[in-house]
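Note that one protein chain is taken out, while the other chains of the complex remain in position.
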Amino acid sequence: MASGDIDVAYVAKLARLALTPAEVERFGAQLGALLDHVAVLERLPVADVAATAQVIPQTNVMRDDVPRPSLDRETVLQAAPKREGAYFRVPRIIGEDA
Amino acid sequence: MNLDATAVAIAAAVNARDVSAVEVATAMHARIAERDGAVGAYLATTGELALAHAQLVDARVKAGERLPLAGVPLALKDNMCVAGTPTTCASKILAGWVAPYTATAVQRLLDAGALPLGKTNLDEFAMGSSCENSALGKTANPWDLGRVPGGSSGGSVAAVAAGEATVALGSDTGGSIREPAAFCGVVGFKPTYGRVSRYGLIAFASSLDQIGPIAHTVEDAALVYELMAGRDPMDATTVDRPVEAVSNALREDLAGVRIGIVREFGLGELEPAVRDVYERAYADLERLGAELVEVALPTADFGIATYYLIAPAECSSNLARFDGMRYGLRVEAADVGATYEATRAAGFGDEVKRRILIGTYALSSGYYDAYYVRAQKARTLIAADFAKAFSACDAIACPAAASPAFAFDAKTDPVSMYLMDYYTIPMSLAGLPSLSVPCGYVTPPGAAGPLPLGLELSGPLFAERALLGFAHAYERATRHAELQSIPALPGPVGAR
Partner (left out) sequence: MSLSIGGVPYEVVMGIECHVELKTATKMFCGCRNVFGAEPNTNVCPVCLGLPGALPVPNRLAIELVVKAGLAFGAEIPAFSKFDRKNYFYPDMPKDYQISQFDTPLTQGGVVPFRLDDGTEGSCRLTRIHLEEDTGKSSHAGSRDGRIAGSTHSLVDFNRAGVPLMECVSEPDIRTAAEAVAYLETLKRTFVALGVSDVKMEEGSLRCDVNLSLRPVGATEYGTKTEIKNMNSFRSVARAIESEIARQAGILAAGGRIVQETRGWDEAAGDTHPMRSKEQAHDYRYFPDPDLTPIEFAPTEVTRMRESLGVLPHARLERFIARDGLSVVQAQQLADNHALAVFYEAAAERSGKPQATVNFLLGDLSRLANETGTPVASSGFSPDALAELVALTDSGTINSKTAKDLIERVWRDGGSPREIVAAEGLGQVSDSSAIDALVHEILAANEKTVADFRAGKTKVMGFLVGQVMKQSRGKANPQVAEERLRAVLEGAEPASQVRG
């Protein structure tokens, strides 16, 4: 498998990571090498094997509908990169999705 | 006061009021000031917080309470939230972020009297095997300052090894407690997945991460473990099983114990000096009464491929929240989309970016079945191999790492770094309890002195009590940790 197999620029967009062209090339080569290694998995007979869904199988772990204290708003907003009064301020959104 | 005493001894002294927690905190902070310039274990110390806790501990002891970890200096890997302290994951994207809450596991230790001395260095977001991926500091191996302490819990391990903390907490996803513990000659323990709460541990790979103790002795590690472990209503993956008392049930021999030696982990490929140490370790196990049994893990060789698909996939999702909107670094651009991209580009280091990319790819449309699902199926096979092996033995012994600590910048190729986790990853994938205990030294050409090696012992699910008992017996009989000391550390350069 060559590095051409992973379209780094496309994946970076999905992951919201800006990459320079040099990075696209460098990561492409490095991840290609990893995928070469990962190819060994094709040798495993997994046709009838169930994918591990949980390491320690448990079911029905839930909580009761009982309130717990919330965080103090000032503490929360002080950590915000930008705030406007009681709100988090974020840059303008283009389109329905960002 | 002996600042190098064990946690058990310090707690006893503080509870007996022979020494106060405040004295311990002050003395240990002085030592950190003296030594950490050279070692770089800490990203930040928590002077006031530690003293406040120490005063509280002293007051409680005075009022008649006996606290299991009274006054014990505790270092915390900086991927664990402690309310009021900066918690950075050694990343620029979280530089300066102050956590508003405390991780459950940490809180339990603080409630037991431990003193939080500071936050230790790590590979950024726990991704790495050398601590070189930290964006905020460099940590050196106290045994040879030109070498790495291992990773990702390099700072926690170095702090304990350098006597800058009595015990520490690290996190282990594919070996991040065990491998550095081996490199730095201390005990490092990863409990069964689900034993210790992950609430407040900044997630790398959700189905693999576990918090675990780092200490000089198995007994100390066991004590910290049993105080942290147990179901947490804030973490749905914690198991509802009683935590057996371990620290007071440690055995002194291995009579009747079957130790599995993994056929696929043959020692033949190791450097001769390293191989000797492990052969001697296996012989020591036998001398203690253990029966060595060969077991097979045919899928062991698939561990790294499996891990480097599952862990990045989960992390690509877990790290999406670092987007510059609600906390942490923001590199503001023309619109939200551009801001995400610029922020994450500036905030994450190369290894984190690589893992996000490969993880996103493994989950993406068209590749999900071939990569992520297939890896989870391989994981099932690996777990099944272990289950079968444990029908023939009570614990598995193997090297924790194939070599001692390597020099800085020795491994520039990512995949060669990934191979450092060869012996630790399979146990992580299966969720098994696993630890590293010092088992000897080698002095490679060019090394500053002897470099530690670690013996990895792993047990079946939930077998902490037995496993820690075996490790304790080995440790007591061989006393490797006592045979060598770290070289003298250079004092602080200039004013500190």
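A few notes on this one:
Letters are used for the chains, namely A and B, taken in the order the chains are written, and counting of residues starts over at 1 for each.
Operating definition for what follows: a contact is a pair of C-beta atoms (placed from the backbone, for glycine too) under 8 Å apart; a residue touches a chain by one contact, two chains touch by 3 or more.
Quick caveat: nothing in here was measured; it's all calculated off a predicted structure.
Of the candidate positions B:41, B:70, B:94 or B:270, contact with the unshown chain belongs to B:94.
When the whole complex is considered, the residue among B:53, B:77, B:147 or B:198 that touches the unshown chain is B:198.
Here one chain is not drawn; of B:189, B:327, B:441 or B:474, the residue touching it is B:327.
Taking the complete complex into account, B:364 is the one of B:364, B:434 or B:458 that touches the chain left out.
Panel shows subunit A; residues 13-14, 16, 53-54, 58-71, 73, 76-77, 84, 86-98 of it touch the chain omitted from the view.
Those residues of subunit B that touch the chain absent from the view are 79-81, 87, 89, 94, 97, 99-101, 103, 198-203, 206-207, 233-237, 313-314, 317, 320-323, 325-327, 336-337, 340, 360, 363-365, 368, 372.
Operating definition for what follows: only the chains that are shown with their structure count from here on.
Only residues 97-98, 100-101, 192-194, 207-208, 233, 236-237, 239-240, 299, 301-302, 304-306, 308-309, 316, 320, 323-330, 332-342, 344-345, 348, 350, 353-354, 356-358, 360-361, 364, 371, 373-381, 383, 413-415, 418, 430-431, 461 of subunit B touch subunit A when the two sit together in their complex. Residues of subunit A touching subunit B in their complex: 6, 8, 11-12, 14-19, 23, 27, 30-31, 33-35, 37-42, 44, 46, 49-56, 58, 61-63, 71-72, 75-76, 79-82, 88, 90-94, 98.
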